[in-house]
Every structure is written in structure tokens, then in C-alpha cells.
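With one protein chain held back, the other chains of the complex are shown just where they sit.
Lettered A and B in written order, each chain numbered from 1.
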Amino acid sequence: MKKIMTLLLVLTLALGLFAGCESDKKSEGGTLNLFTWEGMFPQEVLDGFTADTGITISYNNFDYDETMLAKLQAAEGGDYDLVIADDYIIETVIDEGLAQKLDMSKLSNFKNINPIYQGQFYDPSDEYTVPYGAGIQTIVYDPSLVDIEIKGYADLMDPSLKDSVGIISNYRVINGLALKIMGESYNTEDISKIEAAGEILLDLAPNIRLIKDDNLQDDLVSGEISAAVMYTSQVTLAKLANPDLKIVYPEEGIGFGIMAGFIPSKAPNPDAAHAFLNYILQPEIAAQCFEWLGYYSTTEAADSLINDEFKEFLTLPENLNLDSEMIQLVSSDAEEAHSKVWTAFKAATGK
Amino acid sequence: MKNRTKLPNIYLGIVTAIMYLPILIVIIYSFNESRISSVWEGFSFKWYADLFRDKSILDALINSIILASLSSLSAGVIGTLAAVGMTKVKLRTNSTVEYIATLPIIIPEIILGIIFLLYFSLLGLRFGMTTLIIAHTTFCVPYVLILVKARLAGMDKSFVEAARDLGASGPRAFFDITLPLILPAVASGMLLSFAMSFDDVVISVFVTGVNVNTLPLKIYTSLKTGVTPKINALCTLMFIATIILIMLSAYLGKLNRINTTDSKEETL
Partner (left out) sequence: MKKKKRKNRPGLSIFSILPLYLFTIVFVAFPLIYLFVLSFLTRAETWGVVNQLTLKNYLGILDPIYLNTFIESFKLAILTTGLVILVGYPYGYFMAKLNSDWRRRMMLLLMIPFWISSLMRLFGWVTMFRANGVLDKFLMMLGIIDEPLKLLYTYPAVVVGMVYALTPFMIFSVYSSAEKLDWSMVEAARDLGATRWKAFVTVTLKLTLPGLLSGVVLTFIPSMGLFYIAELLGGNKVVLVGNVIQEQLMKSHNWPFAAALSVVLMALTSFVIFLYRKITKVKDLEGLV
């Protein structure tokens, strides 16, 4: 009996170690360990890459950019070959030395990138990243349920919208909306301005029915909410499900964000990562990806290939002459003020 | 005394029905033609076909089973040994260690998850199945420990004493007398541990590593991109599997009981 117990214990440990090592074994040779959000690529593109190159893809997902950074840091820049994440976190990743410079000789399609999305704050000389999709925060509303014409953020406070607005759960975007109403920058580090923005948000609170990041479009389509501030991909999905919805580029100004791929500093298989980046930069493949992803195409060469059904959602509106600004990291004091304002706002929406 | 009223049974029935209501809805919507769960578009089996094509879900299921088995097993060994040992070795630190050991089911999961992430990277452990098992074992141990201790407390110690007086060694007395007596508690503790580990999302998010996806994690991430009825289909199949397993074990248990009573009667 005792032997059995000991055996079980040993077996437990052995199995655990075995399971732990199994991943090592896989990553040798032809595997690409991709680390990004769920559902960033259509299955056909992933399969096509494997068919073309013989490299199998192991798709690992994270829920927040921050989880990704924590994991990457824990692995000291190893484990993963290619990461696709948001702009602001990439700035930190590069600062922390967790990304490696791209080998341009392996990226023949690098020229296909739309220059608008290059040379940004997180990678000023385009050494580390390949952009993959961009978006702006847009207001979308259902004209059959909303009596007023919404032109900008300030209209969301209209009393007729009581308990019927949905917003994404990103406090820099939502606090920023109030800052924009005040005519300020998203990235202001002036605490008194952030607090003033908080006061404005308290006026918005009674109209808020829902705060969530994921699938906000479902609630707009099902009629749970009648207006929403959402991400570009959600706008695309909402509009496809209900073409009568109205898209508004807020007159106060918009914030935009870029997602980009980078290769971690100690990626086990950087060649596979380069091959994959180059693969998705091909115009036809990129068009397929963006139609799936629902964000603005960052690969200019793909723009003309995108199906007409999607075109208006996937390319930046041409006549958009609004003041647009990217959200960047701010000082820790400003960050704390932001989260305090946000917590107070959320508590007020529940009242 | 006979129950004069049926009211208690009606009450039990209603509450139990309400407990199963959300499960019923999940099952019904697994047959929904529409991709969005807010609209019903007609009856369809296509999500089941979709489910069987998805190899990643099968991988996740296997990972989950390995993880839950190993964590509940380690918890079973650690918890049982300690519960029994503590009845003999009365150290002054016992109650403190016991209290700390039960903390993982008292601390909010999110805190536990992040501490493990930070602590494991401090130790330089590689994130993957090993870290998952360690983390899950921490919240499985308390269930086994508490249940076995409760069982031991209500147990007649004279059996063990008698065995030892008759010359049985410590381990021998443990395996021949104590273990069979506490086995129900060990089993239910491990079963509960298995269920808890099998369902854990919050802690797993933080301690999983490259290439290791568990079923709850898969469900969690698909909640983010939009639950398709595929996940409902998966839950339906798991529900059915659970019921089959339970019926099977009840049946086997019955067989077992009949056999043992038979043999007892024979010896009598």
C-alpha cells in the first residue's frame, strides 16, 4: 500500500514535469508561438501559413495587455515568438528591453505598410514593430431608439438617453471623452483637469446602462442599449448586423490606437516570427485578415483588395479632418487620478 | 413521525429547478442556429459538428483533466497525510499551519492569481502545467484537509488503538484501519478538489504558460470574443457525460454493496 502511495506521488511529479517539458519539445523545429488576444486571425490564414511554410502555429491568448507583459517579463522575453498587442504597452515592452529589432532583410513586404501608422510614439523609427490593425473610438447609435441627433460626446449626456448608453471599460478612453469635451488632451498630466473631467463624467453617469469591453455590439444590436462608445471592430460587427445604425465621429476629437506585432528579445524561433509577419503583410492575405478582424487596415497595399461590403469600415474615412490623438502612458500621479475618477464614476452609474 | 405536509418537498423541488434553470438555457441555446445568443433563429446541430472539428477544444479538455487529476491527487496525498499525522504529532504550530493552508479558499482568487504570478517569476519557475498544478494544489488541499479532519474527529479511535496494541506498526495501522475508515472523506475531498480545479479560471489565467490552455480558459476567452453556441454545445456534452458517470458510479456502488453484503452473509 505504501508503495502504491509513493508511486502515485512520484507519478504525479513526473507527469507534471513531463507536461511542463512537453511545451519545450513542441517549440523546437517548426513551431511559431503566437501570443495575442483570442480571434485575431481567420483560421484560413493560420492554416495557409502552415501549408506554405510547414511551420505549425501555437496560438496562445491573453486577456489584457498587462497580463501579456507580466508573462513576458516572467519568461524574460522568451517562450513566445511573436506578440501582437496595443501601442502603449509596446512602448513599455521596448523600454524594458523585452523586444528585439526586426531583421528587415526577412521582411520583403514591409513596404506594404501604410505610412500613416508608422513612426508612432511607441516605435519612432520603426525598428521593432509591424502594425496590425488600427482603430478609433466611435459613437454608434440606433436612430430608431434615439430621438436626438448625436454629434459628439456631449450629446451622450442628453436626458433622453437615460439608462441607455453603453461604453467600453477603458478609463483612459472614457475619462478622455470628458477631457475632450473640455478641449483638453487625452494625455494631460494636470491632476486638476483630470478631476474636472471626473465632474463632467458624473453628469454622464445616469445615462450609463452598461460598461464592458467585450461584445458591446451585441447589446446594441439586441436593443439592450441604444447608443454606445465602442472600438472599431465592434462598430464593424454592429453595422454588419444592423445597417441602420449610425456611426458618429465625435466632433470634440477622437482618440486612435494601433495594434502591432513585435518579436520578444529571446524568442525561441524568430525566423518563424519574421516569416509570419511577412506572410500577413502580403496584400491578399492582409485583406483577408482585416475583413475578419474588423479594424482599419494598416497594410495600404491591401486597401484596394478589401471587399466592398467592408470597405467603408476598414479604411480610415477620407474626409476625417478631426483632431485625432493617440492615448499614451501618463505619469503615475496622473494615472492614479484617472483610476480614482473612474472608480467614482462607476460607483455613480450604479446609483 | 410522518410529514403532515408536502410543502417541504415542493420547496426543495422548486429551488432545485431554479438551480438547473440556467443550465437548461445553456443546453437549449446549443441548438440555436444563430451565432449570437441574444437571437433565436431556429434549431440546428451545426455547433456540435463545429465542436468536433475544433482540435484546440479537445486539447484544452485533456489539459484540464490532467491538471484537475494531478492537483486533486497531490492535494489528496498532502491533505490526508497531514490530517492523520496531526492527530498524533501535536505540535504547537499545527493550528497555525492549518490556518495558513486554508487561506487559499478564503482569499479572493484574483489576489491569489497575481501573487502566484509574481512569486513564481521571482522563483524563476517556468509557466506551464507545473505552475498550474502547484497553484491549483494550494486551493485543493484545504478541502481534503478539512473533510478528513472532520471525519477523523467523529471516528472511534479505539480501532487504531486496538490494532496497535495487537502489535501493528504505525503505517500498517494507518493503511489497514485508518485509511479505509476515512476513505469516504478523502474521496469526497478529492472529488470536490477536482471539480474546483476543473472549473478554475481566475487563477489559471495568471499562472498558465505557453501552449497550455485549459477548458475554462478557453471558455473565458471565447466569452471575450463572443460566446458562440459551440461552447453551449460543449457544456451540454459535459453535462451528459457527468450524468452518465454519476449513474455509472451509483450503479457500481450498488453492485459493490450487494457483493459485500453477500460475502458478509456467507461468512456469517
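Methods note: a residue touches a chain if its C-beta (ideal position, glycine included) is under 8 Å from a C-beta of that chain, and two chains touch if they have at least 3 such contacts.
Model, not experiment: these values are computed from the prediction.
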Out of B:31, B:48, B:127 or B:143, which touches the unshown chain?
-> B:143
Those residues of chain A that touch the unshown chain are 64, 66-67, 69, 73, 92, 95-96, 163, 166, 169-171, 208-212, 222-224, 329, 331-332, 335-336, 338-340, 342-344, 346-347, 349-350
List the chain B residues touching the unshown chain?
-> 1, 3, 8-9, 11-12, 15-16, 18-26, 29, 37-38, 77-79, 81-82, 84-86, 88-89, 91, 93-95, 97, 100-101, 103-104, 106-111, 114-116, 118-119, 122, 134, 137-138, 141-143, 145-147, 149-150, 153, 164, 170-171, 188, 192, 195, 198-199, 201-202, 215-216, 219-220, 223, 227, 231-232, 235, 238-239, 242-243, 246, 250
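Criterion: only the chains that are shown with their structure count from here on.
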What is the distance, in whole Å, between the centres of chain A and chain B, each centre taken as the mean of its C-alpha atoms?
-> 35
Once bound in the complex, which stretches of chain B touch chain A?
-> 36-39, 56, 66, 70, 73-74, 77, 117, 120-121, 126-130, 133, 171, 175, 179, 205-206, 209-213, 220-226
What residues on chain A touch chain B, complex-wise?
-> 1-2, 5, 8-9, 12, 15-17, 19-20, 22-23, 26-27, 33, 35, 37-39, 58-61, 63, 67, 70-71, 73-75, 79-80, 213-215, 218, 221-222, 224, 241
